[in-house]
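Every protein chain except one is present and positioned as in the full complex.
Here is chain A:
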Amino acid sequence: MMKDLKNMKIGLFIPCYINAVYPNVGVASYKLLTSVGLDVDYPLDQTCCGQPMANGGFEKDSTKLAHRMDDLFEKYDYVVGPSASCVCFVKETYPRLLEKEEHECLSSKIYEICEFLHDIVKVNHIDSYFPHKVSIHNSCHGVRLMKLSSPSELNIPKYSKLHNLLSLVKGIEIYEPKRVDECCGFGGLFSIEEPETSTCMGEDKISDHMATTAEYITGADSSCLMHMEGVIKRKKLPIKTKHIVEILSASL
């Protein structure tokens, strides 16, 4: 790890879903980041980054939230969050919403946690033991916007940051579904605007994960996992979901 990273202040960004439904993902993120020696703080009373409104067609309605987020995280050197899609929204739209240059606002210093560990901290050792079969959920925004892995459509060298990180875990068996980065059908407002299509996509995606024989679906986007979890519970399917930070921090 770069020496001066230890002197940096890291702000933990906890999106609304994680705060309310998956607080353990937040705890796991905290453990992971502090385990590599970082100084991590959580600015209180976070709510939402504004993505749900914007993807539904009301980007302007996210402006107030963008200002709030920008202020909350002003004093931090890096901001790290366990949700590819939310981080990506902040990165891409905040300069436009705040009418600021990228380097003047949160967009330039926010990272998805796997990206941060992989590219900035450059971890090559994780003290974790997880003796299970997992199937990686390559989420659309994680892959195609955040570039966490090479999209299946492009003719570029293959890589996967999630796979690299998971490979550091002892005892784990890593799989990927056949349609390696097909959408699970969450899509924010899409999930209730087109519920039949959304659910059908979810069911197909889960079958594809199950076909790998994995016990867990894991990924960097809680919202996709939440949607798939909803389908799994409804259909009582023999597979579970787990956020990647919970696996990476399994022994911490």
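The rule we apply is simple: a contact is a pair of C-beta atoms (placed from the backbone, for glycine too) under 8 Å apart; a residue touches a chain by one contact, two chains touch by 3 or more; residues count from 1.
In this text, contacts and distances are computed from a predicted model.
**Student:** Consult the UniProt record of the chain that does not appear here and report its protein name from "L-lactate dehydrogenase complex protein LldF", "Sulfate ABC transporter permease subunit CysW", "Pyridine nucleotide-disulfide oxidoreductase" or "Acetyl-CoA acetyltransferase".
**Tutor:** Matching the unshown chain against "L-lactate dehydrogenase complex protein LldF", "Sulfate ABC transporter permease subunit CysW", "Pyridine nucleotide-disulfide oxidoreductase" or "Acetyl-CoA acetyltransferase" yields "L-lactate dehydrogenase complex protein LldF".
**Student:** Which one touches the absent chain: A:G11, A:P95, A:G187 or A:G219?
**Tutor:** A:G187
**Student:** Considering the whole complex, not just the chains shown, which residues of chain A touch the missing one?
**Tutor:** Touch set of chain A with respect to the missing chain: 14, 16-24, 26-27, 30-31, 34-37, 42, 44-48, 50, 52-62, 64-65, 68, 127, 140-141, 144-145, 151-156, 179, 181-183, 185-204, 226-227, 229-231, 233-234, 252.
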